[in-house]
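Of the protein chains in this complex, all but one are displayed in their positions.
For subunit A:
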Amino acid sequence: MTVTVAADGVAAAGWREAVREAASALVGAGAAGEGYPDACVRVVEENGPYIVLAKGLALVHARPEEGGLAVRVGVTRLAAPVEFGHPDNDPVDLLLSFCTPDPGVHVGTLAALARALSAGLADRLRAAPDREGLARALKEALPDG
């Protein structure tokens, strides 16, 4: 049900570029509109780096009305970590990105993702040897992935 996208060894000069890359994967997959990456950057500009949910891990997202077309989750692993300016969780090497067409339909997907992260998904993603490994680990974590 939830389709996933993965990118590995992505070069980013800073957090804005990293967020744009992670969100662009969703655009490339046809799950988000062209304006979604910039909307995801604005979320951090306006609200601070709270999307850095845990050590080294950011959840890139914006509101559905900013261009969410389908429920989709992506993972982007950076070639080199970037600083978000988060007081505790910098630097970030892993970005999960997600979009949804509706505030309600993604609940099951994110709940599964939260459970998987609590059960060590971030470590499994960091241990993945390549893009295929990243995609496989993320898929396994999501319902009917």
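Please note the rule applied: contacts are C-beta pairs under 8 Å (C-beta built on N, C-alpha and C of every residue); 3 or more make two chains touch, one makes a residue touch a chain; residues count from 1.
Here is the rule we use: contacts and distances are computed from a predicted model.
Engineer: Just to verify: the chain that's not displayed, which of "Alpha-ketoacid dehydrogenase subunit beta", "PTS sugar transporter subunit IIB", "ATP synthase subunit a" or "Outer membrane protein transport protein" does UniProt list as its protein name?
Structural biologist: "PTS sugar transporter subunit IIB"
Engineer: Specify the residue from the set A:A12, A:A32, A:L59 or A:A141 that touches the hidden chain.
Structural biologist: For the chain that is not drawn, the touching residue is A:L59.
Engineer: What does the interface between subunit A and the hidden chain look like in terms of residue numbers?
Structural biologist: Listed in rising order, the touching residues are 43-44, 46-51, 53-55, 59, 61-64, 86-89, 98, 100, 103, 106-107, 110-111, 113-115, 117-118.
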